[in-house]
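Structure, as structure tokens:
Moving on to chain A:
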Amino acid sequence: MDAILLQILNGLDKGSAYALIALGLTLIFGTLGVVNFAHGALFMIGAFCAVTLNKVFALSSITIDPTKTDFLGKPLQVKTPYLEKWFGDAGLAIMDWSVPLAIIVSIPIMMLIGYVMERGLIRHFYKRPHADQILVTFGLAIVLQEIIKAFYGANPIQTPAPSTFVGTLDIGVYLGFAQDAITYPYWRLVYFAFACLVIFAVFAFLRFTTFGMVVRAGMADRETVGLLGININKKFTIMFALAACVAGVAGVMYTPINSPNYHMGMDFLVLSFVVVVVGGMGSLPGAVLAGFLLGILESIASMNVVKQFFETIFIPSIDQIVIYLVAVIVLLVRPRGLLGHKGMMED
Partner candidate 1 sequence: MNNSKYSDSALLLFFIIMVVAGPFLLAPFGGSYPDLLQKFAIFGIFAIGFNILFGLTGYLSFGHAVFLGVGSYGAVWMFKLLSYNVLPALVVAVVVAGFFSVVIGYISLRRSGIYFSILTLAFAQMMFNVAYSVATPITNGETGLQIYNDDPQWLQGADSPLTTNLFGLKMNEVFWRPEFLGFEAQFNVGYYFCAFFLIIAFYLALRITRSPFGMMLRAIKTNQNRLNFTGVSTRPYMLAAFVISGMYAGLAGGLWACMDPLAGAERMQWTASGEVVLMTILGGAGTMLGPVLGAGFIKYFEAIFSKINDQVLHSWFAFMPDGMENVMVAIVHPFVGKGWHLTLGLLFMMIVIFLPGGLIGGLTSLGRVLTGRGRKSKG
Partner candidate 2 sequence: MQILEVKGVNKRFGGLQALNDVNLSVSEGSVHAIIGPNGAGKSTLLNCFIGRLNPDSGSVTFDGKSLLGMKPHEINQVGVSRVFQTPEIFVDLTVLENVMIPALAHRDGAFKLNPFKRMRQETAIRAKAIDVLEDIGLEDKIDMTASSMSRGDKRRLEMAMGLVQDPKLLLLDEPTAGMSRADTNNTIDVLKHIGDSRGITMVIIEHDMHVVFSLADKISVLAQGTVIVEDVPGNIKGNPKVQEAYLGTTN
């Protein structure tokens, strides 16, 4: 029991990331009618915003301490980050909090990237066939990830969470289990809470603002909204920038959980597509629901008991493929996904 609960918790953080990326994909698809193969790259760029800020904060001045020597016998070089030099303890705190602070930096950056992408590229593909849209965003995804690779190299870069959130919380004790039965890293809790907040904010935005109303109307019937004399083009740009933002901040906050590398975007993108298909193309709640469900499922499938069971029926390492298998089954049994509408995407 406690083991399952633990796996459910473990699935939440990956599920959060899937849900956030799938949410953006669905928003873009529902409003603009474009499948954005570069959406995973936006997630990745968000993560590298955090990496960059972390590196910038860590810029140090080098002074030589003549009284000490390093292991080669040369005078010891002491690195002091500028932030520490200038602001003392406050500077150290800023460095420590680089990941959360990166959100503030990433929002305008992602907005700008989203704006440029939509205006410069996506816009010209609204009337082109879907295959062209897929191909051009696919090409863009490659370009973006190769640029990141050129700057940051191919290896994952560690980016720590603030020290306050390092360590684990013994949740099991609160629920009446034995000590250390269910421990959960603080940062993952933070990530889950953050994801819920973002999802809630997006839904509230769509629900309670006039802009959101137009967007929802557009998702239901794009042509009619266009006829109402509403400046759809501008709304599309904002929508795209917003979706880019959601992917970006999801990437920023994910860095302490898994060290970012240049191909993380594509890894998450494929899974997020599966999430969108399972949830029902064009359904926002479906995307969120399926994101969390599949995250948890993946986590449960990685339990030893489950793995051993599947090995006895000759499916080893079930955790590696469980999401795809589920997607295939859902598609065969319920082709329009969990919460999809009839007629959506049947062309």
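By definition in this document, a residue touches a chain if its C-beta (ideal position, glycine included) is under 8 Å from a C-beta of that chain, and two chains touch if they have at least 3 such contacts; residues count from 1.
Selection rule, in plain terms: all candidates are chains of the complex that A comes from, given by their letters.
As the structure is a computational prediction, the values presented were derived from the model and not from experiment.
Engineer: Could you work out which candidate touches chain A in the complex, given the options 1 or 2?
Structural biologist: Touching partner of chain A: 1.
Engineer: What does chain A use to touch candidate 1 in their complex?
Structural biologist: Residues in contact with candidate 1: 35, 121, 124, 128-132, 134-136, 138-143, 146-147, 150, 266, 270-271, 273-274, 276-277, 281, 315-317, 320-321, 324-325, 327-328, 331-332, 335, 345-347.
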